[in-house]
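In this view, the complex is presented without one of its protein chains, the others remaining in place.
Residue numbering begins at 1 within each chain, and the chains themselves are lettered A and B in the order written.
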Amino acid sequence: MSDILKYFRQDRLPHIWCPGCGHGTVTGALVRAIARLKLDKNKVCVVSGIGCSSRAPGYLDFDTLHTAHGRALAFATGIKLARPDLKVIVMTGDGDCTAIGGNHFIHAARRNIDITTIVMNNNIYGMTSGQYSPMTPKGFLGTTAPYGNPERTFDLCKLAEAAGATYVARGTSFHAQMLIDLIEQALTHRGFSVVEALTQCPTYFGRKNKVGGAVELLEWIKERTVNAKAAAVLPPEKVAGKLLIGELHKNPQPEFCDEYDKIIAQVQRKFEGFRGGVRGCEQNSD
Amino acid sequence: MPSAKLMQGNEACTIGALVAGLEFYAGYPITPSTEIAELCSEELPKVGGKFVQMEDEIGSIAAIIGASLTGKKSMTATSGPGFSLMQESLGYASETEVPVVIINVQRMGPSTGMPTSPAQGDVMQARWGTHGDHPVIALAPGNVKECFDLTVRAFNLAEEYRVPVIVLTDEVIGHMREKVLLPDWEDVKVVDRARPTAPGGYRPYEADLDGGVPLMAPFGQGYRWHVTGLFHDETGFPSGKADVADRLLRRLDRKITKNEKVIRDYVTESVEDCEILVVSFGSSAMSALSAVRRARREGVKAGMLRLKTIWPFPDEVLKDLSRNAKAVLVPEMNLGQLAYEVERTVGCRAPVVRIGKVNGDLFRPDEIHDKIMEAAK
Partner (left out) sequence: MRTEFRLSGSGGQGLLLAGIVLAEAAILEGKNAVQTQSYGPEARGGASKAEVVISGEDIDYPKAMDPDFLLALTAEAYRTYGKLMKKGLIIVDESVPPSEDIIARTARVPILKTAAKDIGKSVVANIVALGVLAGVSGIVEPGTLEAAVKNRVPKGTEELNVAALKKGFELATAFKAKA
């Protein structure tokens, strides 16, 4: 326990999350993974956007950056590229990551920049009291989906893979041990790694949808998921409509900062005068 | 000894940035600023710096703030549509006191407007574009050499006061090439942010409440501090307390208001006895100066005040100069944005004449000359 505690800013606790909120479980899993890897506290930087989930970095004893809604990955890109030696971790919500931050997400994946992104997916906008998000299942209720959400959700893991992420996994706050393992794997992967952590918001998602409190929600999460390895051998009807959990995609590829460093190695020299060029002779616009 | 070179405004901005210590550029291409990105992509890796083309301008400014937090001098460049997208994190940089430089090569707007035509319509956006009260510095080069000088200064001011600094140029100045004699790099004064010496007891936002600037630790060096766009106390952690918010916002504002005198920069010509005062900036001021000189040759007591600092606005100087003026003329390539400030400052000392041009062309000197002669009648 003490090796975990040292990664927390204990004077910042207790946290602001509601009783039964799953964000604490996911944050705990991250810290346990970090502890297992014995990462140097001074070389880890955790970045988040805005949302209940994005409050997590404030409790962690690293350099931490709580940015604007959806922008965590863009800020993190600047940090990582400027300081490739740092371990950069992004903690984001389903709304933060897939709605307002969706573009930054797919481009960070495309670049394969060495950032571990943990998406705390509670299927709702928790912070703003329960509006539907791009991850709210069709038909479910939110304060802005009073008749049932008419929209479809993303399959976040497939999205990440298609966009170029080189490590993709899905875990849940119910399968806490597995979540630690997956985050550990993601942290050791060099490249853009994504762990979607299914988690619960009893206050808004659970109550609004009459699923119940934290326990019932965890049960619900358990019911809607199936282990990816087990799924391979299960009859199709046992897998249909369920979300796979476990490691879903791993495909090591050259990492962006490494590639940039190769360019530097080729062209670096002492800055001399600038000769001027014909740049701008043929102009495009718009 | 450096020799005179033919250089473009956008090139001069980039070289200024490099001389000031630029190490990180993130941007998204947009006319008429793109040469800055192109040149940075070429030059930065040569000095071990980094360039990244982000997915949009929202991401660009976010990335440079992230890089600046690691202690690297960072900038982006854009034009109107991109500048609009940057407003969100411009406020973030103000609130969290992260030094960054944003070069806005203005073009005709609103919206996509006229991409290849000059304008000066972002004066007020530079000041009030992001929500909430916030400190801001905006500099306006009036020629290519000043693109160099003021970009260096932008970095120095950003580092000194820990604020985002905007360099407002326009299509004419950005693309214009002229003879420039740059100083020896070694002679250029470069300012670096004040840093704490050791992590122990670091309170990231502790500073004199009367406009003090806190010490800034780079990420990744053991300080393990927290940065948030929420109102925060001296520790950097969020606080919803009324007095904490009030203290922080007033201190942020005071950083600039207290130092207005040293930040303000302008040039004058023939103002000693002037009756017709022309106030302008950027490329409009080139046309205006030509008009003022011609009026002088024709015996009209015209004078020129050209602002190199738009924000903070040089109230006192203008008050002084307008005391004996018969009229104050404000030519600008918008429908009267700087004029608002001029009217506010001049008050009833003299009538203020707005001369707005919004057809995508630079003023011809005779257009302004005519107005000077009219006012002198």
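Throughout what follows, contacts are C-beta pairs under 8 Å (C-beta built on N, C-alpha and C of every residue); 3 or more make two chains touch, one makes a residue touch a chain.
Since we're looking at a predicted model, the values are computed, not measured.
Among B:13, B:172, B:213 or B:375, only B:172 touches the chain left out of the display.
Considering the whole complex, the residue from B:10, B:287, B:309 or B:345 that touches the absent chain is B:287. Across B:59, B:81 or B:115, the residue that sits in touch with the chain not pictured is B:115.
Residue positions on chain B in contact with the hidden chain: 4-6, 115-117, 172, 175-179, 283, 286-287, 289-290, 293, 362, 364-366, in rising order.
Just so we're on the same page, only the chains that are shown with their structure count from here on.
Separating the centre of chain A from that of chain B, both taken as means of CA atoms, is a distance of 36 Å. Residues 2, 5-8, 10-11, 15, 18, 23-24, 26, 31-32, 35, 38-39, 43, 45-48, 50, 52, 54-56, 58-60, 62-70, 72, 74, 88-89, 92, 112, 115-116, 175, 219-230, 237-238 of chain B are the ones that touch chain A when the two sit in their complex. Put simply, chain A touches chain B in their complex at residues 9, 12, 41-43, 45, 47, 57-58, 61-68, 71, 74-83, 85-86, 103-104, 107, 260, 263-264, 266-271, 273-274, 276, 279-280, 283-286.
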